[in-house]
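Here is the structure we will look at, set down as structure tokens.
What you see is the complex with one protein chain gone and the rest in place.
What follows is chain A.
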Amino acid sequence: MRVWPWLLALAFTLWVLLPIYLIALSAFSPREAVYAWPKAFLPGSLSLETLRFFFGVEGVWRATATSLVVAGLTVAFSLLLGAPAGYALARFPFPGRDAFRVLLILTRAFPIVVLALPLAVLFLRVGLYDTPLGVALVHTALTLPFAVLVSASLFLSIPKELEEAAWTLGCTRTQAFVKVVLPLALPGLAATAIFAFITSWNEVFAASVLTLQNKTLTAYLLTLLDESPLPFKFAGGFFLVVPALVFLFLVRRYLFTLWGISHR
């Protein structure tokens, strides 16, 4: 009877999962297995050799540290700017509120490819070129629209009366926010944070164009990709994919509410 939807779903699932599986398999296989053809579909012998080699390469640790700094800064900026903006969108009717919402999404209409070169010139001039801060600012520009919209819908879902009750019980606006709204918003804000982290972690174009010495892991791997051996590519690919998977698993509930389908 209704077998087609299931088949379709299965096809899509395989489409996504198969490459990930193969990458993971290769990352944990010894060198010879990576080069072997035809590929073994089941792990023959697991080994950490490939991963060990990956982390032994000059500059990988430094790039990982840079990636962490950039992603951390991106998370901080996204939350510190995005949450208050989302709160304002949720609680205060101001002229042009709906237009503002649309504008937020429109910012994503400018491809980063177009923006990166002028930005590189500008960053060179103001001394942000080749700094983690510079890259983090660009990444924040990418994540901020979502941070604002997600936290706006988050704050909308917290009844205003809870805040008002806190005011009548002796809270200032700030105290009410910290004692009542924040604890309730925390899971959603965490999701926003992880989203910002992953976006920054995976972004490669801006990070490549705007840095020279201080490359993030993705940008660094890109420069190495051509001349590096196959096992290294697999190990690097695996290391880039894992955070995204963990993130998706953690926030799938919030993503569903975000698109208007309620969870539970």
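Keep in mind that, in the parts below, contacts are C-beta pairs under 8 Å (C-beta built on N, C-alpha and C of every residue); 3 or more make two chains touch, one makes a residue touch a chain; residues count from 1.
The definition used in the following text is that contacts and distances are computed from a predicted model.
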| item | value |
| --- | --- |
| Omitted chain (choose from "Nitrite reductase", "ABC transporter ATP-binding protein", "propanoyl-CoA C-acyltransferase" or "Sarcosine oxidase subunit gamma") - UniProt protein name | "ABC transporter ATP-binding protein" |
| Sole residue of A:48, A:133, A:165 or A:245 that reaches the chain not shown, by the stated touch rule | A:165 |
| Contact partner of the left-out chain, one of A:22, A:184 or A:222 | A:184 |
| Absent chain, residues of chain A that touch it | 159, 161-162, 164-172, 175, 180, 183-184 |
